[in-house]
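Yeah, one chain of the complex is gone here, protein chain that is, but the others are all in their spots.
== subunit A ==
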Amino acid sequence: MWRTLRVRLVVLRSCLNCICHVHCACAVWCARTSCVADIISTVEFNHTGELLATGDKGGRVVIFQREPEDKLQGHVRGEYNVYSTFQSHEPEFDYLKSLEIEEKINKIKWLPQQNAAHSLLSTNDKTIKLWKISERDKRPEGYNLKDEEGKLKDLSTVTSLQVPVLKPMDLMVEVSPRRIFSNGHTYHVNSISVNSDCETYMSADDLRINLWHLAITDRSFNIVDIKPANMEDLTEVITAAEFHPYHCNLFVYSSSKGSLRLCDMRASALCDKHCKLYEEPEDPSNRSFFSEIISSVSDVKFSHSGRYMLTRDYLTVKVWDLNMETKPIETYQVHDYLRSKLCSLYENDCIFDKFECAWNGSDSVIMTGAYNNFFRMFDRNTKRDVTLEASRESSKPRAVLKPRRVCVGGKRRKDDISVDSLDFTKKILHTAWHPTENIIAIAATNNLYIFQDKVNSDMH
């Protein structure tokens, strides 16, 4: 099914601080240069899939909204347009430690919608912020004591009373900071996750996990702390953490040694002792100097059903059953041909890249990124897999993506790409899947690609 993915929309960000929505992208792509601040660092759909948020290295958040179905007859449903953009984090300098704090957005998480407004959490290395995104299409007019510009009137001119009225105006999207959760982390925040109780969330850094109440900014509770008394004994760090989608007491965190720890907050307030440890014994035949580095988990995601967990390490994605700790139930090779290149990848630091992974809406397909602007999809039922490429050449609007193949041995078919010509600077680290439909968002350095499944779109 996903073999016939369609390009529905290509959106790109430019260096000029403006956002362009491009239907026919090519001309614009070439005209603009890219800069580091535009590199997308996170992508996240909201719970309905109507909104899509991206964060970048420049601290900006851009929100895309899906066009409503009835609007604009000529357009097919599914196109995402820029809805709002705002500066979430600014670069800071810690004078006490003489450290720069980057403005890069590490993660964005949407809160379940409670009223007409939307809310999201965004975080950089240290500070988490809660933002409210609301629409306004009316404004009050006819105040008794204030004039149009909000200045107080001269009271002597007020001779009669009137009732203020709401007048329609152009739609305005307002983004306002609601809470700033600072000073909770000494190390770099790598994950945030909103609890299913909708009241609390957790934030994880390299060594600790804190639990916050969404309304309280001046204190958090430390629920996991793996910092050893002596830093010389440090051998393991926390790489990602997430709450269970239904059970508000359960959360999982992954480590740089390749293990997952499931914790129950009912057991004790400080969850230093996990209740389940998911770990796969190392395969001795694949042992190398880099075994530990490549087994470091870069992302962990609960399935929508809450039954499985998906983890990504450097070379594979694995599906774990919550009920089985000894080994994953499925392991998929993302780019096994890199196994013989680990030494080079270590030297150029690529081996430390943190790839994310995603489930589709029905938990039957998983997706993750790779190098050379390739991304991979694995069908859990049929065991088929596909490599697709997010590039402007292949992504003209409504073009069908062709599966790509990396050839390892001597036999090379037409259109195959050899392992040696892979571009390791073009990596797809961040991907997101629409919560119910087959729409995916792929962040390839400073470009965002949104693809939609052809079968799905024809049904609409």
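One rule holds in what follows: a contact is a pair of C-beta atoms (placed from the backbone, for glycine too) under 8 Å apart; a residue touches a chain by one contact, two chains touch by 3 or more; residues count from 1.
Following the convention adopted for this analysis, contacts and distances are computed from a predicted model.
For the chain that is left out, the UniProt protein name among "E3 ubiquitin-protein ligase RNF185", "tRNA-splicing endonuclease subunit Sen34", "SERTA domain-containing protein" or "Mediator of RNA polymerase II transcription subunit 17" is "SERTA domain-containing protein". The residue from A:Gln162, A:Thr235, A:Ser305 or A:Thr382 that touches the chain not shown here is A:Thr235. From the set A:Asn46, A:Ser193 or A:Ser296, the residue in touch with the chain omitted from the display is A:Ser296, counting the whole complex.
Of the options A:Thr54, A:Thr123, A:Asn210 or A:Ser303, the residue whose C-beta touches the omitted chain is A:Asn210.
Of the candidate positions A:Asp218, A:Asp283 or A:Glu393, contact with the hidden chain is made by A:Asp218.
In the complete complex, the residue from A:Thr186, A:Ser362, A:Thr382 or A:Thr425 that touches the missing chain is A:Thr186.
On the side of subunit A, the interface with the absent chain consists of residues 94, 96-97, 99-100, 102, 125, 182-188, 190, 206-208, 210-211, 217-223, 225, 229, 231-232, 234-237, 239, 256, 268-270, 289-290, 292-293, 296, 340-344, 346-349, 352, 420, using the contact rule stated above.
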